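Below is the structure I would like to discuss, written out as structure tokens.
Complex shown without one protein chain; remaining protein chains in place.
Entry: chain A
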Amino acid sequence: MIGRSFVVSKLKTIRISLQLQLQFGYLDSRLTMKIPKNKKQQKKEEAGKINETLGRIGQQLAQVADNSEDSSSDSDFEVVDNESLSEDEGSISESGMEQSEPSDNEDVVVSSDDDNNDDDDVGSAGDGDDRNGDDTSNSSEVDGGESDDSREVVEESDSSEDEVAPRNTVGSVPLEWYKDEEHIGYNLAGRKIKKKERQNKLDSFLASADDSKSWRKIYDEYNDEEVELTKEDTKLIRRLLEGKAPHADFDPYEPYVDFFAWDDSKHPLSNAPEPKRRFIPSKWESKKVLELVRAFRKGRIKFDDKPKEESNLYDVWADDSSLTERQGLTHIPAPKFKFPGHEESFNPSREYILSQEEINAHQLLPEEDRPKLIPKQFMFYRSVPAYEKAVSESFGRCLDLYLCPRARKKRINIDPETLKPKLPSRKELRPYPTTCYLEYKGHKGPVTSVTTESTGQWIASGSNDGSVRVWEVETGRCLRVWDIGEPVLQVVWNPLPELPLLAIAAGQDVFILNTGLGSEEEQKKIEELLCVETPTAPDDSDKNASFISWGPDDKHGGVRLKHFKTVSSIEWHRKGDYLSTLMPYDILSPNLNFIYLLIHTHLIGIRHCCEAFCLLSLCFCSFLNSLKRESRSVLIHQLSKKLTQRIPYKLRGLAVSSAFHPIRSIFFISTKKDVRVYDLLKQKLIKKLEPGVREVSSIAIHPSGDNVIVGSKDGKLVWFDMDLSSQPYKVLKSHEKDINKVSFHRSYPLFCSCSDDCTAYVFHGKVYSDLNQNPLIVPLEILRGHASAEGRGVLDCKFHPRQPWLFTAGADSVIRLYCH
């Protein structure tokens, strides 16, 4: 209904001018307003009243005419006049005149209407009734005619809409007012327009179903007719519904025509000069400021400089968390108390009072589990005694405060994973030895040493059972066994492939044996090389010769170097001609020993006489001792000339291990505490490396010669970069027990350490030719498999010279080969 009425009203606005419509509507409404009401009153009585009111209107009009001076009041008058006219005649010409001045009139009419509301009402009512009475008299006849007319009009409107004028003059009153009436309003002539006969709903539905145009037919309640919308109408409605302008040819987005000629305005619109007041300070402002200043001086204006007093109340139950930030990090909030409950009342309810059994049960509990408070009942508050623990608790609190730490312990929250160095994954660093595939079994005692031939075809091993064995790497076959007779401490294969010689340290002897693995020509050379004349009697004049004797070894067919002390370690020079031997233990010669003992006993005898002298002598003695020790513990033998040299350097401490530099003529000697690096050509100490470990057990030199690893008896592996400093580049604490041996691979970037904890560790140790880049050390693999024997684990480890394989010699008399 709303939609329809909306559409109809829209249509109306288009068809006729709004003003006209309103005008008539207003008038009509005035007339019709009272009609339904008055209908129930007696008509005859009111006929007289109408006359009265008409007369009153006339008077009022006259008054208005007198009072009004302006022209505007003229219209007022006219309107009222119109009113009366229209009531009387309702001529169209009059309404057409009204159209010329629409809005003003309307307003004024309303105001006047307000002023004389009652009178108008009465008057109009009278008019309406009057006419009603007329109409009703001939209603039956007129109704029929009127209705016919209206029907015709409707039909006409269907055919030619533009010409149709509104027939109903009832105005914009609610149509409900006419709901019960037989007419719908009044035509221009003031006649009633009869309601049309309603079609039966069923019929209308059928008709609408038949009629293909029924969807565009609209029932106009106002005029009581059906309107069929044309295509233009539907288009217009659609546009309105879309929120566009009703006319299609209206363009809301017309380009804005800027009519002002901006381009030519070189000069300001006003050519007047700036007024002077823009440049001088304001007189009134300065006066005001002066006034304020005076007021301040005289104290008429005061500042409220006191801060507002904050309340000293403390919210006991407030949440302390917000306060912590204000009081800084050192603030430690007091512990929270539980809210007091009923049981803490001086007179709690019965159910809180404990029975004697419960109290006894509490007594059985351990003290820390007992409840702190046992509720007690007092009849009066005044009978509550003082808190018995007041003193002790306040003392405790004082102690708490006194002992409370005043500084907060700082804890750094770091993910330990992030502290780990970024290392490449092990997969990228392949190949390296991982799995044990081959075992070389045959020794009867712990295998102390293993050594590889330079091509990697054979290995040799020495054992505590006094045998030296040569093995075929590929099959694990033992090719040769020598029985030395003494526990073999070390076996070293000559680095030259054409000299398959073995240097064996056993007891005080060093044997150089021919393995017989070379070709016939090589064998001949070796035989020539190992040909030694019978040992000459030790010449006392030559000190060197007195310590070492070169002689043929009849039993095994090699050379035998008799040392004066137990040889612990031997090392070949890379050229295979020189051989260094180490005698770490108790190096003193018998002569010196004797002297030392003599002095010692002598000193004991005279100790009580002069202690100072004693100390001095001891110092001298130890100096003598060290002097002799250094010169003899490390020897270098030359195989081709059968010569032995001493190292002319001083050593402090027992020599443990020695090594030749793989490229240059540099010699490394490690004592228990440090590693000394000597230049053999210049005969001087180049460097002293300080591993900072308890006891050095072995050293190994990187094939490039600039890096040294040191294994220690406290399980640490220390990497030195010779270019960096005498301090370790890296210390790897990996083994639980003593490291027995460390070793570098000749070609792969691998090194390893073996220990008494029956494991061997394999590391990736890449040294870059770029001096700016530090060596990369990555632990790769822990090789297990050896069994412990008499507290010893893996005694020696050596890499295969060409494959990434590792040989380990164990105290369980087995040599294992770990392959990649």
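We take it that a contact is a pair of C-beta atoms (placed from the backbone, for glycine too) under 8 Å apart; a residue touches a chain by one contact, two chains touch by 3 or more; residues count from 1.
The definition used in the following text is that contacts and distances are computed from a predicted model.
This figure omits one chain of the complex; the name its UniProt record holds, of "Ubiquitin-conjugating enzyme E2", "RNA polymerase II transcription factor B subunit 2", "Ribosome biogenesis protein WDR12 homolog" or "Transmembrane protein 231", is "Ribosome biogenesis protein WDR12 homolog". Residue A:E474 is the one among A:E474, A:E527 or A:D723 that touches the chain missing from this view. The chain that is not drawn here is touched, among residues A:Q199, A:T230, A:N360 or A:T435, by A:T435. When the omitted chain is restored, the residue from A:S208, A:N347, A:Q457 or A:Q508 that touches it is A:Q457. Interface with the hidden chain, as seen from chain A, comprises residues 430-431, 435, 437-438, 455-457, 474-477, 519, 802-803, 805, 819-820.
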